[in-house]
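Remarks on the structure that follows.
For this view, one protein chain was removed and the others were kept in their places.
The letters A and B name the chains in turn, as written, and every chain counts its residues from 1.
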Amino acid sequence: MSDPKTNLSSMSKEGPSPNAGVMVQQVLPFALLRGKAMVEKPQDLFIPPDALEVILEMFEGPLDLLLYLIRKQKFDILDLPIAPITTQYMTYVDLMKDIKLELAAEYLVMASILAEIKSRLLLPKQAVEEDEGDPRAELVRKLQEYEVIKNAAQNIDQLPRIDRDSFIAKVELAENFIPEVANTQVDLAELVAALQGVIKRTQAFEHHHIQKESLSTRERMAKIMATLKEAKNNQSYCDFSDLFTIKEGKQGVVVTFLAMLELIKESLITCIQTQVYGEIRVSLPKS
Amino acid sequence: MIPDKIRHKDIDDEKLQRLVEAALFIADKPLSVQLLKRDFLIEYRVSNLRIRDIIIAIQADYKGRGVELNKVASGYRFQTPSDLSEDLAHLYQEKAPKYSRAILETLALIAYKQPITRGEIEDIRGVAVSSQIIKTLTDRHWIKTVGHKEVPGRPVLYASTQEFLDYFSLTSLDQLPTLMPITDIAN
Partner (left out) sequence: MIPDKIRHKDIDDEKLQRLVEAALFIADKPLSVQLLKRDFLIEYRVSNLRIRDIIIAIQADYKGRGVELNKVASGYRFQTPSDLSEDLAHLYQEKAPKYSRAILETLALIAYKQPITRGEIEDIRGVAVSSQIIKTLTDRHWIKTVGHKEVPGRPVLYASTQEFLDYFSLTSLDQLPTLMPITDIAN
C-alpha cells in the first residue's frame, strides 16, 4: 500500500479540524498536494495553482462549495449573508477561470444566481418583501436540501459493509456431493408428435389405426402380464376369475377377456384346466 | 410445473436444524424461509413456523461465536460479528471498494427519495449525474428502474433494491439512518 494513502486515512481521523460544527467536510483532508494532505484550506484564499484542480474535485458542485464557505465561517444558513458569500464564491470562480480550468457550467449558473439575489436585496426592502418574500429563500432551501443528502450519504458510508466490516461465511460441499440433475420435462403433445413422426415414417400402422378400444385392450394385456409375472414368484399361476374385476362391469370384463384372447393368440400366456369345469389357471409360458 | 419429487417425508428437529444450518452456509445469497422450503426442504413436510423456530435456535447457538446468523432484507445469512471486523479486515482491505461522494449521494437520494428521476437527483445535488454513476449502481444491483414518471420525456424512475439493503446489512428501508432535520425558513 502506498504511503500517501496511509497518510490520508490517518489524517482524516486525527488531523486538525479547522472548523467547528458537525459537518464532516472540514475534517477531510482538503487536497493532496505533492503527496501531502492539505487539511486546511488557505485562509487567505491563495491557492497554489497546482492544487486548484484537486480542490475543485473536492467539491461535488456549487452547492457543496457554498455549504463549505458557509460552514467554514460559521454562518447560519437561514441567515445567509449573501454579500460576503458571493464575494468569496466569485473569488474561487475567478481563480479557476484564471488558470483556464474547464469550469463546470453549474458553477457559472450559481454565480449568476448569487449576483441576482444580491442585486434584489439592494432594492428597497418594502417592495421586495411584499412581492416575493426573501429572494434568498429558494437558495437557502436548496442548500438545506442538499446538506441533508450530503449528510445521508456520509451516514450510508458509515453503515457496516460487506468485505469491510463484515464477511460472509461460506463452506464447501462434501466430497461425495453430486448435484442433482433435474428431470427432463416432457409434454404430452411432444409424445404424440413423436408417435406421429414414427407413423409418418413407417407403414407399420397402415392397416390398424390405433383406437381407443385397442388401447384399453393393450393396457389390460400389459396389466395381466404384470399380474402373472408377480404371481410367478409365488405360485406360478393365477386363477382365471382373479384376473377379472367385477366392479368394472360388463365392459371391463369384455376388455379383460379380449386382452386374454390376444395374449393367447400371441403365445404370451397359457391357460390350463386341470379338471373338467374346474378353475382355469392362467400362467406365463414355462421357460 | 409441480416438481415430481415432492414426497412430504417427515423430518425430526435435529435433522431439520442440521439441514437448515448447512443450507445457509452453502447458499450464495441470503435465504428466506420460503427459499429454504423451496430449494432445500421440498421433500419434507415442514411448516414456516417450524423453520422460523429452527432459525431462532441456530441464532442462539451461534451467539458469541466466530460467525453469527443475521437477518437481512432478502433472508438469513451467516456473517462475521462486527467486533471481529478489525482483526479480520486487514487481509481483505483491498477487496472492499471505496465509493465516491458522487456515488454515495446519488445512492442516498435514490434510497431516501425513491422513486426518483435522474433529473430530480441532479436538481438536488446541483450537478449533472454522470451515466457512469448510474451504471455503477446498476451493475452492483443496488438500484433498479421501476417505471417512468408521467411528465414530458417520461424519464425513468429509480428505486433501491434488496441487494442494496443486504449489502449494508439492513432488513428494510426503515432501518436507514434518520435524515437530519431541516430548520424551517418560514420565520
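The working rule: a residue touches a chain if its C-beta (ideal position, glycine included) is under 8 Å from a C-beta of that chain, and two chains touch if they have at least 3 such contacts.
Not measured: the values here are computed from a predicted model.
Among A:83, A:198 or A:272, only A:198 touches the chain that is left out of the view. Contact with the omitted chain, checked across B:10, B:87, B:139 or B:174, is made by B:87. Those residues of chain B that touch the chain absent from the view are 4-5, 17-27, 39-40, 42-43, 64-67, 78, 80-81, 84, 87-88, 90-92. Although one chain is not displayed, chain A still touches it through residues 1, 167-184, 186, 188, 190-202, 204-206, 209-212, 215-216, 218-219, 221-222, 225-226, 228-229, 266-268, 284-285, 287.
Here is the rule we use: only the chains that are shown with their structure count from here on.
Averaging C-alpha coordinates per chain places the centre of chain A 10 Å away from that of chain B.
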